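My questions will all concern the structure given below.
Note that one protein chain is taken out, while the other chains of the complex remain in position.
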Amino acid sequence: MAPLDLALRQELLALQDAYISTLDTDALEHWPDMFVEDCLYEIIPKENVDLGLTAPVIYCDGKKMLRDRVVSLRHANIFQPVVYRHFISGLSVQSVEGDEVAMQSSYLVINTSQLGQSVVYQTGRYHDRVVRTAKGWRFRSKRAIYDTSRIQTALAIPI
Amino acid sequence: MAPLDLALRQELLALQDAYISTLDTDALEHWPDMFVEDCLYEIIPKENVDLGLTAPVIYCDGKKMLRDRVVSLRHANIFQPVVYRHFISGLSVQSVEGDEVAMQSSYLVINTSQLGQSVVYQTGRYHDRVVRTAKGWRFRSKRAIYDTSRIQTALAIPI
Partner (left out) sequence: MAPLDLALRQELLALQDAYISTLDTDALEHWPDMFVEDCLYEIIPKENVDLGLTAPVIYCDGKKMLRDRVVSLRHANIFQPVVYRHFISGLSVQSVEGDEVAMQSSYLVINTSQLGQSVVYQTGRYHDRVVRTAKGWRFRSKRAIYDTSRIQTALAIPI
């Protein structure tokens, strides 16, 4: 890779770390701010993607929907103190066009239930489109394509 | 992030990799050397931290206690060849003041028992204060705040 690419790679890795750090520290109110106003966020099973089907289990079109989602999460889940930890590896950049980058990375989410047991909650691959703005990198679209179909609880939290 | 911040980020990630690499290769005798002389190391349940309680299950005050801990580990665990693997993600920097940085990152420890089965041993978040010395970055304090309360074995090894 050229030095310039390595610098870009650093910025993208920092963005991914900031994203999962926001989720893992339960700072959900800041989560929508990592997206541009006119964004797409979805969680979709790999099986559907492989078959060419577009049937996400979670679909948010625009930042307002992300904010609404956080509000409803705060009301719904107040009695379920489940802890999530995200791990990312295997970043690959598909395209760089001006200030917009398409990239993928594998993710792993471990959750710890109220009883204190930690298990693999979900694995999958992020398909992201990110754009450089005056405030830094933001997600234009984020698709969390998950492998795990036997998910233990409802897909309540953002991935 | 500014280029300078990305360079700092690289140094911090290299430190974290060196830390877990020391543990994962069972080079425990080198573990205390990653801390400054007047250091703090503790392992504490997230539940306690959330409640404002200061009741760590492991507490080491100063490098000498870390060294003592390694010596006792070498004597106690000689017949339990359990293998630990650490994975870190989601670095976030809270503050940079001169040569001292406060940072956090999520960690995952997988252990493999003598019978050869690998399971999630512990997840949590490191809360670190690190300082730049003539010999490189060292930990002034490391708090491993763990999510998993159903820990399979005694908290024998450093996290």
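We call the chains A and B, going by the order they appear; numbering starts again at 1 in every chain.
To be clear about the criterion, contacts are C-beta pairs under 8 Å (C-beta built on N, C-alpha and C of every residue); 3 or more make two chains touch, one makes a residue touch a chain.
Note that the structure is predicted; figures quoted are calculated from it, not measured.
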Which residue of A:92, A:114 or A:133 touches the chain not shown here: A:92
Contact set of chain B toward the excluded chain (per top definition): 7, 10-11, 14, 17-18, 20-21, 24-25, 83, 85-89, 108, 110, 112, 115-120, 136
Positions on chain A where the hidden chain makes contact: 1, 3, 6, 9-10, 46, 87, 89-92, 104-108, 120, 122-125, 147-150
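Throughout what follows, only the chains that are shown with their structure count from here on.
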Centre-to-centre distance between chain B and chain A (centres being mean Cα positions), rounded to whole Å: 26
